[in-house]
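For this view, one protein chain was removed and the others were kept in their places.
Now for chain A:
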Amino acid sequence: MVSSIDEAIARQTHTPISWMLSKQAFWVFLAALIACVTLTLVTDTFATPQNLFNVTRNFAFVAIIALGMTVVIISGGIDLSVGSILCLSAMVLAIIMNAGYPLWAGASAALAVSLLIGGINGVLIAYLRIPPFVVTLGMLSVARSAAMVLSNNKMIYQFGPDEKQLFWLGGGSTFGIANPVIALVILAVVTALLLKWTRWGCHVFAIGSNEKAAVLTGIAVRRLKVSVYMFSALFAGIAGVLEAGWLGGVTTNLGQSMELSVIAAAVIGGANLMGGAGTVFGSVVGAALIEIIRNSLTLLGISTFWQGTFVGSFIVLAVAFDRIRARREADN
């Protein structure tokens, strides 16, 4: 009797393969892979070092912000202000470096401002219980307007004595890999480890699934929520610093409507807007897929006006796929 219970408890429900097949991120990865192979076969421009360098660098910015967004979405929230935070961060960096201060001072100030904005979002959401959609929609407007006020809506393209370092940081490469891509890899690994191996990550999943349960078990839910929005804002701020270095100039329309690509990347990668589900790998792959679609249209000579149609269809398709699978599981 006892041994049969032991056997039942020890039995595994999933084999590694069935586990993998049940993940949306895996199917999106497969789609991206197939797209890459097809493009390599039908064009001779896709698999060139220069094109791959551009593709990976282009999606790195969206992917870095998508990491933060994934954490917010897992917690059951949404952050619409990331595009504006990216702009404000880049602008603070530009203004401080333009005034002759070094890179580290500009970058620290940019990240500090980002954290402050995220903290304000978090406090309004967690303590005043205003819906995240409303708070971050308001912040979308406020943060961009702050960038305009700070710069008097002028473009800044001179970054003082540390200009070269900044341009290297965002536009340079190390061992043939664009620096933003390296930043993406490091941040992705850090985020994945935080989600999987810390109490913080575990609690983010818990509040996204059942906030009441989290409260009953004594998790400090409100403080946790503030940290989640600060995390998202920090990553948007980091992307802002890198993008300023890549573009070599900062304007107040930087990152406009970027939040939509970022949310699309997370959702295509399996993050559930109802909360409780999402992966780092999925969001990075989702961001990559969007960029591959864009790049392939260009290479195949199709008008880039079609990009929105493809990306939009893919969002709906990915979620529909997930719904159908969930229903089939529920029927079993």
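The rule we apply is simple: a contact is a pair of C-beta atoms (placed from the backbone, for glycine too) under 8 Å apart; a residue touches a chain by one contact, two chains touch by 3 or more; residues count from 1.
We take it that contacts and distances are computed from a predicted model.
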| item | value |
| --- | --- |
| Chain left out of the displayed complex - its UniProt protein name, from "Electron transfer flavoprotein small subunit", "Sugar ABC transporter ATP-binding protein", "Imidazole glycerol phosphate synthase subunit HisF" or "Na+/H+ antiporter subunit D" | "Sugar ABC transporter ATP-binding protein" |
| Listed residues A:P49, A:G176 or A:G218, member touching the removed chain | A:G218 |
| Candidate in contact with the missing chain, chosen from A:G138, A:G248 or A:G276 | A:G276 |
| Full-complex contact with the absent chain, from A:W27, A:F46 or A:F205 | A:F205 |
| Residues of chain A (touch criterion as defined above) contacting the omitted chain | 2, 5-6, 8-13, 196-199, 202, 205-206, 208-210, 212-214, 216-219, 276-277 |
